[in-house]
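One protein chain omitted, others in place.
Residue numbering begins at 1 within each chain, and the chains themselves are lettered A, B and C in the order written.
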C-alpha cells in the first residue's frame, strides 16, 4: 500500500462560484513534514478540507493511501478519516463534553478499548499541557487551551497523517513552539505532517518543506524553505 | 465625563473555582494603545470579558467612563457595550447572516439610519479587505476572512474603545500588519485601543504600551514595550 | 420604537422565517396540527351541545283533558299556557288522534285496534314542550292544578336521565376542550422553545454587540405570532372544509341527526383558534427568548 497523498489536477469550485483551488498538483510522501503557507483566503483550508472529505472536489483526483477521494463512498469515508488526525482551524470541539471526553471520543469512534482510552488520553493531554483542565468544558477554556484540545484529539489515535489547519493561531510564541516540537517529534517517529500556518517564525525556524498557495494555485514548493522568498 | 478604563483590585473566580484574575489594578487613559500579552491561559480574555460584561467580577471594581461594572444593571448593559467595539477571540459571527448583514447588524442595534448603514458598512468592509465577500455567509469564508468580519463589526460604529482579543491569530503576517496599521490609524484619530495578542512581531515592531499578564496577575506594565523582556 | 425600528422588525422576521425555513416548517406544522386537533374537538363539542339541546327540546309533557270538557275551554287553556314562562310549544290533539297514534305504536294488536275504533276510551289533550327539561316537573304540576285537566304524564325517568346525560356531555365537552387547550398550549410552547433554543447562540451574540432585550425580542415575538397565525389558518382551512363535507354527507346519510349549522360552527372555531394561535405563538416566543437574554 503506497503511503502517499497525491493531488492530481485538483480544482474546487464552491457553490457560489468561487474558485477555491485551481489545478493543484502535489505529492506528499510518507514521513514528510509540509508547511502550507499563503495569504488569508488563499485556499489552504480548502485543500485540507478536500483531503478529509468535508468538501468534494470538482475536477482531478486526490489519492490518500488506497483511497481515491473522487469515488469514495459515504460508507468508506469514516475509514479514510481514521487515517488522518485533523486539527480544525475553528476547533470543532463538542461543546457539551469535557476536555477528557472530547479527546476520548475520538478513540471511542475507532472502537478502542476503554483500557487503552484510560491510558492514552491523559498521556496526550499531558503532552499538550492540559492535564489540569481535563474536566473543564470547552467554554471554560481559554482560546489557546481550546486549540490544544483540538491538537490532542488529532494525536490521540496515532494516525499516520496529521493534518493541522493553523494549529498555533491562538497560542503564545512559546507554547506554539512546544506544539511544533511535538509535531516534529511525532514526525520523526513516522507520521506524515501537513500544517497550514501563518506562523512565519515557526516556518522560518524549523526549515521544512514549504508549499505556498496564492489564489488557489501552488506558487512555490520548496524543500527546507522559509515563510517568504526573502528568507 | 472621564474617558478612562480603570481596574481597581479586580479579581475573578470562575464557577469551577479557577482564579481567572487576581487583584488586577490597571488604568487606561483616553487615546492609549495597549497590548495585552501573556501565555495561553494567563487571563487576557478574562480581563476583556469582564470589561464588556460577559463575565461578572467577584471583587474590586471596573470603571468604564461613567459606568461602574459591579453595580451595572441589566438595562444599562447595552449602553456600556455600545461604547466598546469588541473583536471576540472566537469571532462570534451570526451564522445565518451574510458578511454585510453581520456588520450592518451592529449598526441596526444602535438604531443607525439605513442611509448611514448603506454608506458606512461598505466602507468598513473595504478597510478590512472584504468588499468582494460581502454577500458570503460566515461558513463560506476562510478563517482569516471571518476574523476580519469580526474586526469590521467592531469598527463600524466608531466606538471610543476598541477591545480586540487576538484579532490577528488567523491572519498571515502581511494582512495582520495591515489590520495593525488600521488600528493605529483609528487610535491616532482618538479611539482607545486594547488588544490582547500573541503576535510577537507586531508587539515588538509597533512599540506601544505593553501589559503582561501571567496566571491572572499583571506582571509587567511598560510604555513603549516589547513582547518579552529580552526585546 | 421608531418607524425604522418597525421596518427592522418586519424585515428581520421575514428573513428569519426564511433563513430557518426548515425549522419554521417544523414549527408551523406542529402548531397547525395541534390547533387542528383542538379545532376538531371544538367542532365536536359545539355539535354535542347542539344535539343535546335538540334532544332536550323533544321531551314532552302530555296533558289530558277531562272528558266532556268543551273544545273552547280546552283552547282557552292552551292559549294561556302558551305564554307561561317555561313553555316552548303546545300542540293540541283530539282523542281520535291519540287513538291513531296508539294504533301505529302497536300495529299488531288487532283487538286493541277494534276496541279503540269502536268506543275510544282516550282523551283530548296537549303535547307540551318545555324550554328546558329541568322545568318539566313544575310545568306538569301547574297543568295538574287546572280544573279541566284530567291527568298529566311525562316520562320522569327519561327526563331525569336526559338532563343528567346532557349535563355530563356538556361538561365532558368543556373539560376535554380545556385539557386540549392546555395540551396545545404546552406543545406549541415547547415547539417554539426548541426552535429558539437552536438559535440561542445568535441571541447571545446579539446581546454582546449591544442589542437591548426588546430589540432582540421583537422579531422573535413577531415570528412566533406569524407561526401561530399560519398554523391557525392552516388548521382552520382543514376544519372548515372538513366540516362542510361532513355536514353535506350527514344530511344524506343520517338526515335525522341534527348537525350544528356550518356558519356558526366555523365562526366560533375561527375566533377561538386564530386568537389562541396568535397569542400563544407570540407569548411562547417572548418567554422562550427570555431565558437567553440574561447575558
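Methods note: contacts are C-beta pairs under 8 Å (C-beta built on N, C-alpha and C of every residue); 3 or more make two chains touch, one makes a residue touch a chain.
Bear in mind the structure is a predicted one, so any value in this text is a computation, not a measurement.
S.K.: What chains on display are touched by the one that is not shown?
M.R.: A, C
S.K.: Looking at C:132, C:146, C:170 or C:190, which makes contact with the chain not pictured?
M.R.: C:190
S.K.: Of the residues listed, C:33, C:148 or C:247, which one is in contact with the missing chain?
M.R.: The single option touching the absent chain is C:33.
S.K.: Could you tell which one of A:8, A:23 or A:54 touches the chain left off the display?
M.R.: A:54
S.K.: Footprint of the hidden chain on chain C, which residues?
M.R.: Where chain C meets the chain not shown: residues 22-23, 26-27, 29-30, 33-34, 36-37, 40, 62, 64, 102, 106-112, 114-115, 121-122, 150-151, 153, 161, 164-165, 168, 176, 179-180, 183, 186-187, 190-191, 193-195, 197-198, 253-254, 256-257.
S.K.: On chain A, what residues meet the omitted chain?
M.R.: Those residues of chain A that touch the unshown chain are 52, 54, 74-75, 77-79, 81-82, 84, 86, 88, 92-96, 105-106, 108-111, 113-114, 153.
Heads up, the rule we're going with is that only the chains that are shown with their structure count from here on.
S.K.: For the chain pair with the highest number of C-beta contact pairs, give its two chain identifiers.
M.R.: Greatest count of contact pairs is found between chains A-B.
S.K.: Among all chains, whose Cα centre is located farthest from the one for chain A?
M.R.: C
S.K.: What's the distance between the Cα centroids of chain A and chain B, rounded to whole Å?
M.R.: 29
S.K.: Take the average of all CA coordinates in chain B, do the same for chain C, and state the distance between these two points in whole angstrom.
M.R.: 62
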